[in-house]
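Note that this complex is displayed minus one protein chain, with the remaining chains in position.
So that you can tell them apart, the chains are marked A and B in the order they are listed, and the count of residues begins at 1 in each.
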């Protein structure tokens, strides 16, 4: 029977997929594994709306399956079926019930919506300014005197109020495990609040097409307890209020020379340097190289040799360094720690 | 009717010249179908490359920039150059026949609409060979789309779509006037078939939506080519204005896409269940309501833009409301089949397969309408899954259904049923395999428009399955093409192969040039079915047999479109001599058309092949 076949094929398909995908994603990345109140509220809305919709779908599929089996033309069946214009009672029923279901969805939608748009001043939340660039993330903590990039360090269990913008094209700031996203528009400032209730590393993504390396614009969120966070912030502030420390090891010192000549124009270390590229003060403590490569000396060397190959279209030029220079730079950069 | 037509014999044109100069809606329908079909294959090939690149993490089937070109062109081509033209193919082939008319209100403008679409589409696709296709997404957000951040490809997008969009706009006006003014006697609005109703409301949406995108494209063109600052924040511009203009068009656009499919499904379900459509009046009302509400919800594409809680909530609630008339339609289709005698030729397989698939797409649509939840879904693969469910699982299934259904009327041949069943099942299963996992990929943190994804993010399995599904859809599409070739060699189709209910089935397959020897008299909804139930073989004519006046063919629509095509290149390359040549060609043809009246020609009473009944 055609209808029956259809139904079972579909069911088994979905069943199979559901089974395979019940991994539901990584703790660090999945919106289905909320690690904070914002993501939880959003996940609750997802569950409510999908439950209601699945309920509707089941009703539709029951009628659908029944109709296809029961009213399929049998061989030799003659005559014209009764022509039915409509049925007022039914039509009212399937207008009113969906409408009521929408009201059930609408109420938490409205309350959650307004709760998420609250803005928290510095007495109630840690303030962080986010500026998105092609293809990296700049983070500033104005009340703490700290500027950093790529790794967003946050205290656990505390509200964080973000002001986001972009330095070039539209990007979008998204940490799925902590909450939904907000667009970063050039020339404008948007606001969003998030809170992480677990310590650990969470993955951040850019979620608005922004050029060739949009897919490679990951950032990391490092959530730690309040003491550790304070110590990190103080360490950063301390380092950033002074001149860069002179490297002692000869190879690292050579690297620092190269750095001062070729990199300081765009990158800042401690209190010195440009702002066109990411702040590198605590580069050695970062999870990744260029946001995406595992943090190893080999990968850093690969990046320094040919940035365009790792992240097509990014704004870091190829400095045409030879292997010795790269090695020295790598040595220097592994001293850039605030721990 | 005009009393001044020339009594010269009908011009005999054949071959390519016939097709380049035709103003006959039936031939224009075939032109739309062929061109749309070719662009569909191009868009499908782009999709294949996209999914091959995403089959494995960190793959290098194509590079980052090429990938961005592929996704941009896939979306733009499929929406503007593939499915919309096929919709226009069906509207052209069917609507005049369903209302008992001999052509559309403005046959010349009809041809112009086709050639403008065609040349706009060609211009856009030459970008592949002229330095690179546009790569800022089919939505072309600023400031990425400004020339500081993207190359000449976006100019092709801006100019190609303006030209193609103009064609669509005039097509919409044409169908509105045709349906309002040219229905056969007795066919009141509430006796029109659902496909005609759907075409009518869709045409209204086209009329009011396309000017918004036209303005957006013009402003983007000014910024890119003439130093404008609409979207440049450094000079006071605002990037969000583009989003508003685009989506004020973009949301009605997706209803422009789906409403004709709804019309097709209504026709087919009704015919193959041998029952009249359940709840016809509420179907009409629901379609109109969906069209109207479609203009009120555009900012649900912009929930994360920063419009604020009040705007987001209002737009979210309005969006949820659209679920109500859509649900009404689904229940009406189910109840149409209830109590019927359902047959399953391929047309009905696609129509029936549409129901659960589109329902799933609608469900995820309601989920997306909740703004706080959308902050997670937006710009992730969840959205990609949603819109492919409604556009492919809804619209494309509807288009396949309509093609299988109306193929005999358009071409005089039946598509093969065995190949059709294989076409359906491979495409259907392939479709679900491709897009169902993508819901989960999005929820698991995969953004959209990414040329790759990193290893170790748990995104591998879903992407792999999704790519496998594409092979199914590819096979399904190839089977359809094979079917077209096989059908061409088949037997001639009868006038009424499906035991139909509406006027198009009362005339031969394919119809004669003039459609109806005598305009029929309509006595109610499902005009042909009423006559059949009363024991009549055909329709009662509403006029005596007489000479039939037809519009003359013309090469001017082709030339006018070529003129704009040329001017488009001139603008892009800042060559104003070329611009002048192109515009002079276009406006010169307009001038010629205005000055030289078209008297048309007559088909004489004795040339009419059928034996008409003298009223």
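Keep in mind that, in the parts below, a residue touches a chain if its C-beta (ideal position, glycine included) is under 8 Å from a C-beta of that chain, and two chains touch if they have at least 3 such contacts.
Keep this in mind: contacts and distances are computed from a predicted model.
Asker: Considering the UniProt annotation of the chain absent from this complex, which name among "Trans-hexaprenyltranstransferase subunit I", "Putative spermidine/putrescine transport system permease protein", "Phosphoribosylformylglycinamidine synthase subunit PurQ" or "Cytochrome B oxidoreductase" applies?
Answerer: Per the UniProt record, that chain is "Cytochrome B oxidoreductase".
Asker: Omitted chain: which shown chains does it touch?
Answerer: When the entire complex is considered, the left-out chain reaches B.
Asker: Of the residues B:28, B:87, B:116 or B:212, I need the one that contacts the missing chain.
Answerer: B:212
Asker: Looking at the full complex, which residue from B:116, B:158, B:176 or B:286 touches the chain that isn't shown here?
Answerer: Checking the options B:116, B:158, B:176 or B:286, the one contacting the hidden chain is B:176.
Asker: Tell me which stretches of chain B touch the chain missing from the display.
Answerer: 1-2, 4, 105-106, 169, 173-174, 176-177, 180-182, 207-212, 214-216, 218-219, 222-223, 226-230, 232, 235-238, 241, 244-245, 248, 591, 594-595, 597, 599
Note that in this section only the chains that are shown with their structure count from here on.
Asker: Which integer distance in Å separates the CA centroid of chain A from that of chain B?
Answerer: Chain centroid spacing, chain A to chain B, equals 35 Å.
Asker: Would you mind writing out the residues of chain B in touch with chain A in their complex?
Answerer: 63-65, 68, 136-137, 141-144, 149-150, 233-234, 237-240, 273-276, 278-282, 304-306, 308-309, 312-313, 316-317, 320-321, 323-324, 327-328, 330-332, 334-335, 337-344, 352-353, 355-356, 359-360, 363-364, 366-367, 370-376, 378-380, 429, 432-433, 436-437, 440, 443-445, 447-454, 457-458, 461-462, 465, 533
Asker: Inside the complex, what are the residues of chain A that reach chain B?
Answerer: Residues 2-3, 6, 9-10, 13-14, 17, 20-21, 23-26, 29-32, 39, 41-43, 45-46, 49-50, 53-54, 56-57, 60-61, 63-64, 67-68, 71-73, 77, 80-87, 90-91, 94-95, 98-99, 102, 105-106, 109-110, 112-114, 116-117, 134, 168-170, 172, 174, 176-177, 179-183, 185-188, 190-191, 203, 205-216, 218, 292, 312-313 of chain A touch chain B in their complex.
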